[in-house]
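Only one protein chain is missing; all other protein chains are in place.
Order of writing sets the labels: A, B and C. Residues in every chain begin at 1.
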Amino acid sequence: MSTAETTYRDALNAALHRAMHAHPETLVFGEDVAAPGGVFGVTRGLADEFGDRVFDTPISENAILGAALGASLVGRRPVVEIMWADFLFVGLDQLVNGAANVRWLTEGRMTAPLTVRTQQGALTSSSAQHSRCVEAMLCHVPGLKVGMPSNPADAYAMLLAAIADDDPAIVIEHRAIYDQRGEIDADAPVEAAAGARVVRQGADVTVVALSRMVGVALRAAELLAAEGIDAEVVDPRWLSPFDWATVEASIAKTSRLVVVHEAVRTCGFGAEVAALAAERGFWHLDGPVVRITAPDCPKPSAPSLEAVAIPDAERVARGVRRAMAGSSDDQEST
Amino acid sequence: MSTAETTYRDALNAALHRAMHAHPETLVFGEDVAAPGGVFGVTRGLADEFGDRVFDTPISENAILGAALGASLVGRRPVVEIMWADFLFVGLDQLVNGAANVRWLTEGRMTAPLTVRTQQGALTSSSAQHSRCVEAMLCHVPGLKVGMPSNPADAYAMLLAAIADDDPAIVIEHRAIYDQRGEIDADAPVEAAAGARVVRQGADVTVVALSRMVGVALRAAELLAAEGIDAEVVDPRWLSPFDWATVEASIAKTSRLVVVHEAVRTCGFGAEVAALAAERGFWHLDGPVVRITAPDCPKPSAPSLEAVAIPDAERVARGVRRAMAGSSDDQEST
Amino acid sequence: MTGPETVAAFRTMVTIREFENHAAQLRNRGVIVCSLHLANGHEAIAVGAHAALGSSDTVNATYRGHHWAIACGIPLGALFGEFMGRATGVNGGRGGAGFFADPDHRFLGENGIVGAGAAIGAGAALAARYDGSGRIALTAFGDGALNQGAVHEAMSFAAILSLPVVFVCENNGYAEYTPTESMFPPGPLESRAAIYGFPGVAVDGGDLRAVRETVSEAAARARAGGGPTLVVATARRLAGHHTHDAEQYRPEGEKARWAEESDPIIRLRAAILGEGLADEDELARIEGDARADVRAAADAAAAQPASDPAQLEQHVYG
Partner (left out) sequence: MTGPETVAAFRTMVTIREFENHAAQLRNRGVIVCSLHLANGHEAIAVGAHAALGSSDTVNATYRGHHWAIACGIPLGALFGEFMGRATGVNGGRGGAGFFADPDHRFLGENGIVGAGAAIGAGAALAARYDGSGRIALTAFGDGALNQGAVHEAMSFAAILSLPVVFVCENNGYAEYTPTESMFPPGPLESRAAIYGFPGVAVDGGDLRAVRETVSEAAARARAGGGPTLVVATARRLAGHHTHDAEQYRPEGEKARWAEESDPIIRLRAAILGEGLADEDELARIEGDARADVRAAADAAAAQPASDPAQLEQHVYG
């Protein structure tokens, strides 16, 4: 096992390098991904190493996604970058009405082994058109796989898994953690594109947190530990398909559930987790589920607004306390 | 009060006529809406009566939505048709990144009083690219209002409300009930674009059903009545903003909740209803929430497949029985 | 095209026409439930273009795609089965008449979203650059699709990357109920190719051999690294937009006049006889055979089991 400390950004880059070597059919394209190496530097060095398998495209997201789909149908394994998740909305058709249907439509005779890399979330005043969290919308499209790595090791392992997977997969990176450091295992076998992870064991309450919120939840867990509340933190990693079994096992133990995400509340992925709890987990629960999310409004630019829009450890801790108290009052939950 | 019996289609048409008269700033445009009167006949007669306020456009959904947005910013009240909800995905950007933000961004100094009419749902083998139910995705976008009329009276009242409303609103019609007949009140004052309705009183279980599923739920309630189960059926009508208070009042009475929709299960609007129940309604509930939905796969063409993909009264009734039994086993819930 | 090739193409065109007409009848009788977008009047485009392709080239098309599917060689029974919702349909009845694909015949699929297929075709062409196959991709769409942003993006993308793709625009004079000329400025549609920097050519889509010729040139250019071509093939839509179109928007008598003036099958028939490539008896036999094949395929498909509901949720993920 060859582990190395690296950043989330470089972990993604290492995964791309490894995939390009492992699968000669892998292509990487998108806006500014070749010579510039991506506006966030994730694709650096690929063009030098892999030549015309890496190229820049016009500003044409529909064509990028559609061409990825077409190429994937005849033997390529495209990995395309949609620079910001917000820009998916000009080309989403190719994923929703196109890629997601291929395997099902053809009863498995065709597949669309493409990967979309994108990034989302709020960071330094990125504002309404550059920080939307789109995972729930994508999870409502059967046929797409959706992953959200929360740390360098997962960034590496999940991107590799997505590329190796024969279904269309979207890996949603978080811009605010590109510089986060951690160990990656560069020689580990490629994982399946599925599976949650319990990132902190705890007895009292289950906190399911997505993407950057995993770190926030872990900090909240520290605050709560000081008060004698022992939180278990679950990182779903893959939202679609979703590893409910791991969450259920956790709430079977803790009887309390808090879900944390940066997306707005209504119809966010937290709704699905809460719904599964209300259906399949109901008899485990000793009190209301609590959702800690961005409020139901666009993401703001002003730092004073952004600070309250994005859940932080204090807010998560308050939510957990509410869950422990069995309070149905969610006035403060966003 | 001047009531008249009419079809869902003609109720929509009557609402458009009334709105065009009431608001001279109303425009109607889209593909084949003028001379042909819409491919489903909803806009018939408008072009004759209102001349150049009704016109056909190129097959350009992004431009249709973007132009509606632009026109709405400077005094017009556009009502545009997106022929099938599936086609939103080529132009969704103008709603998500555009219209939804206007009022919030400008602190209410600007508004985008546009209405999008579209239709969705499965009917006679319409297949994967012509029957997707998109409401949950739209409800994840704060700033958009989303309504789903389930009968002619609501088709009339809700479309009028949407047009009169100064926020961008999407009225999602259901293609399978265009010919359904019912009374409309042609002179009633224009309602607010909000508010659920209890369409059947019942004591034992609350069934929240969307759009065409309201009729299905009512038929299920008849089946269940014969067994002594008294179901209350709630039609949310508007999903965004959502009238949780009406649902909560119902489950406070019944202690059981079933949600029914034609959209696929994962991250559907049923998840939001179930999540609200798990949060704010938890202490009312005596057993697991049950979701009855389309399965998590694309919509099929074959009649034999379509028949099982779309919930029917039997399936809803089974779901209600499961809810009454307090069963967490949802193997059959889709 | 040799004489035998021409006669074979005639047979395929007749088969397409018989197939479409029979499918429409079956829909009237309720044997087919899904909506049908018939290709009547478009036959020479698919058959002529396909004759210009090599055996590894790919095709993708729109919901109005049965002519392409048949030209690609998808068995009639698999198509009827698909339309009828049979387990033996080309996609097991999952997609229906407006959305199916068949990798065994290099048919990457119909697409029910106007304009979406163009980028998919460009992507197939992109793939060809890396596999040494010398393959090209042909992607077909309608006139109305030229106003869809996706088609613009696909053409621009293909141009910048000089992809081996042939864009075939089937200009049939209408987009649903809207006449083409009302949604485009005056002037030939193929001139749009200029802004992408690749050739745009017009062809009479009712003339089988002209289509084959034009697409051959475009395919040869693509294969030689010369990049995309836009071929605008004029067709006369000899049917409604779909099988439940009342066609009230059509000028009185237009369809009958078009059928008389420019039915591509009648034109090819006359040419074959005129050039002595086959005689009346042979053509009549071909027509009879084609009709019989179509009926036999439909009858056989109808006898197959319906798609199995127990399988509905299979194959969403691998």
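Note that a contact is a pair of C-beta atoms (placed from the backbone, for glycine too) under 8 Å apart; a residue touches a chain by one contact, two chains touch by 3 or more.
Just so it is clear, the model here is predicted, and its values are computed rather than measured.
Of the listed positions A:31, A:81 or A:135, the one in contact with the omitted chain in the full complex is A:31. Of the candidate positions A:14, A:54 or A:309, contact with the unshown chain belongs to A:309.
Touching the chain that is not shown, out of B:16, B:42 or B:68: B:68 (per the contact rule at the top). Note on the undisplayed chain: of the listed residues A:3, A:124 or A:201, the one touching it is A:124.
Here one chain is not drawn; of B:7, B:94, B:115 or B:180, the residue touching it is B:94. Interface residues of chain A with the unshown chain, by the touch rule above, are 31-32, 35-36, 39, 56, 58-60, 62-63, 86-87, 89-90, 124-130, 295-298, 300-305, 307-309, 334. Against the chain not displayed here, chain C makes contact via residues 147-153, 156-157, 159-160, 182-187, 191-192, 194-198.
Although one chain is not displayed, chain B still touches it through residues 25, 27, 52-53, 55, 57-58, 60-76, 78, 90-91, 93-94, 97-98, 101-111, 142-143, 145, 165-167, 241.
We take it that only the chains that are shown with their structure count from here on.
Each chain's centre was taken as the mean of its CA atoms, and the one lying most distant from chain B is C. Chain centres here are Cα averages; for chain A and chain C they lie 40 Å apart. Within chain A, the positions touching two or more other chains are listed as 62, 90, 93, 97, 101, 104-105, 142-143. Shown for chain C are the residues in touch with two or more other chains, namely 92, 94-95, 99, 111-113, 116, 149-150, 316.
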